[in-house]
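Shown here: the complex without one of its protein chains, the others still in place.
In this document, chain identifiers A and B correspond to the written order of the chains, with residue numbering beginning at 1 in each.
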Amino acid sequence: MRREIPLAITFLIGVFMLVDFFVPHHGVSAAAEEMKQWGTIVIAASILLGVGNLIRVHFRKIRRKSDGWGYSIMTLASMAVMLYFGGPWGTIEEGSAFNWMFLNMQVPLQSTMFSLLAFFIASAAYRAFRLRSAEAGLLLIAAIIVMLGRVPLGQFLTRGLPEKATLPWLTETIMAYPNMAAFRGILMGAALGVMAMGLRIILGIERSYLGGEK
Amino acid sequence: MSQGFDLRRIDRRIIFLLVLIAVVWPLIAPLRLPMDVSPPVQRLYDRIEEIPAGSIVMLAGDYSPDTMPELQPMTETFIRHAFRNDLRLVVACLWPASPPLVERALLPLAEEFGKVEGVDYVNLGYMAGGTVTLLGMGASIPNTFPTDYGGTPVRDIPLMQEVENFDDIAFVMEVSAGTPGTREWVQQVQSRYRVSLGSGTTAVGAPNFYPYVQSGQLVGLLGGLKGAAEYETLLEYPGDATKGMDAQSVVHALIVVFIILGNIAYFAARRRERAEAR
Partner (left out) sequence: MERTCVALAVAALLTVSLAGTAGAQEAPVEEALLDAAPPDSVAPAAPGALAARDYLDSNDAGDKIELDWELSPDDGEGSCDVVAYRLWRSQSASSPGELVTELSPGQTHYVDQNLEPGAQYYYSITAYDGTNESAPIACAPVSGRVNLFQTTRLSILVLMAVFFALVLIFTKLAERGAELFVRRIPGLNAIEEAVGRATEMGRPVLYVPGIGEIDNIMTIASLTILSHVAKITARYETPLIVPTARAVVMSAAEEVVKQAYAEVGQPDAYNPDNIRYLSDAQFAFAGAVNGIMLREKPAANLYMGAFWAESLLLAETGFEAGAIQVAGTAMVSQLPFFVTSCDFTLMGEELYAASAYLSREPKLLGGLKGSDWMKVVTIALMALGAILNFMGFESFVNWFQTQ
């Protein structure tokens, strides 16, 4: 029964959502919308599970003084502080402590992490774009053309040449034709993969997300 | 065994330091490289220029602080464009972090152009639901956003008396960093309500939407910082994106140099190893 009920729910709701896609009747769409709202509510409620897990894992680390337990104290303390200020005084009001911490701590931290990508791309490019084979050579040449063509420098370097020999034109051509073709090919394959997977889940053939086949 | 300095094993921190210098130097001493405008950006600009003064346009903010560097210049430039052409602006967001980011751009520009809140512009804030919200807006925008970002009931706002749904909106500018974003706006809004739709998105995401530009579902597309810089060029107002392009030019050139150096090191080492094997 432990397995049968979730599978039955999956089947019924999966089939109903498929029906909703094809049947524009108001009654069907309204029921489908209700279900989507319920889905959102269930996922939102599950955040409590995540918070519980976070607290449990980090408390255990602190108690055992495992490697890096100082960071666990920081994690739990930050969470407590944000909860304390966000709860009673609200989160979006201009000038609230939560808003201040969000804009002056979380936003810069997120932007900093994101900007690490610039450095990592440089080190990855240095290491990875080696002329090991013909395909790698093709990748190398395309990468150089697109990187220079995407910035004003590329335009500047090829400014005297006929339009079809300029870096920006070559870049647009590479992006619009071979790149787009490959993109679409992978997307179509992936879409079919999604459909096959979806069918297996709805029919209960794929059960690993419930925790194994038995 | 290789002798001396092996370029293949260069310390990553040297690469990082060079990238840092390449980013900072053009910000201090700008190169002011000339910039051509690509067709998708030009088409977007031209479409907005065609809109009669007094019409109502919409700005959909669907991004968060991580992508602010690329997308905030687009938001600012579009608002500047709208206010310069006396278009009235309605802002609606599908991402929770977007309303304060759009406000940051909106308030100083409203003051600069002497625009009055509630009459010339309104920020409806964020509504959860993604696709559901878009469908709701197609039926009735006031019902989907009952209050604005500041809490004022939408039915009390003068500008919103003239806006019921997308039929009353002359153009939608969608600035997005992911999902829900451009794809949802094209699929749910443009194809259903045939509203004129333009988009600004990150450089990584832009190639995904070229098909929509080719098919005409998107009037135009701003791709990444370069798209934003080209838009600023058309408005003759060089802002953050234009300044950023110089830095981006130098860093891209530096990465090309790294790739070439990496290959020189690779081939030199291979030749050395072959010679030693003999």
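We take it that contacts are C-beta pairs under 8 Å (C-beta built on N, C-alpha and C of every residue); 3 or more make two chains touch, one makes a residue touch a chain.
Computed from a prediction, not measured in an experiment: that's the story for all the values here.
J.: In the full complex, which of B:V204, B:A253 or B:A269 touches the chain missing from this view?
T.: Answering carefully, the residue with contact to the hidden chain is B:V204.
J.: With the missing chain put back, one of A:L109, A:I141 or A:A165 would touch it. Which one?
T.: Considering all chains, including the one not shown, the answer is A:L109.
J.: At which residues does subunit B meet the chain that is not included here?
T.: These residues of subunit B touch the chain that is not shown: 12, 66, 135, 139, 165, 167, 178, 191-194, 204-205, 207-208.
J.: In the complete complex, the non-displayed chain touches which residues of subunit A?
T.: Subunit A touches the missing chain through residues 20-26, 29-30, 39, 42-43, 46-51, 53-54, 56-57, 60, 67-68, 71, 106, 109-110, 113-114, 116-117, 120-121, 123-125, 127-129, 183, 186-190, 192-201, 205-206, 208-212, 214.
In the analysis below, only the chains that are shown with their structure count from here on.
J.: Approximately how many whole Å separate the CA-defined centres of subunit A and subunit B?
T.: Roughly 18 Å, centre to centre.
J.: How about subunit B: which of its residues touch subunit A in the complex?
T.: 10, 12, 15-16, 18-20, 23, 33-36, 38, 64-69, 99-100, 128-129, 132, 203, 207-208, 210-211, 214, 224, 226, 229, 245-246, 248-256, 258-259, 261-263, 266-267
J.: In their complex, what parts of subunit A are in touch with subunit B?
T.: 33, 36, 40, 92, 99, 103, 106-107, 110-111, 113-115, 118-119, 121-123, 125-127, 129-131, 140, 143-144, 147-148, 150-153, 155-156, 159, 168, 172, 175-176, 179-180, 183-184
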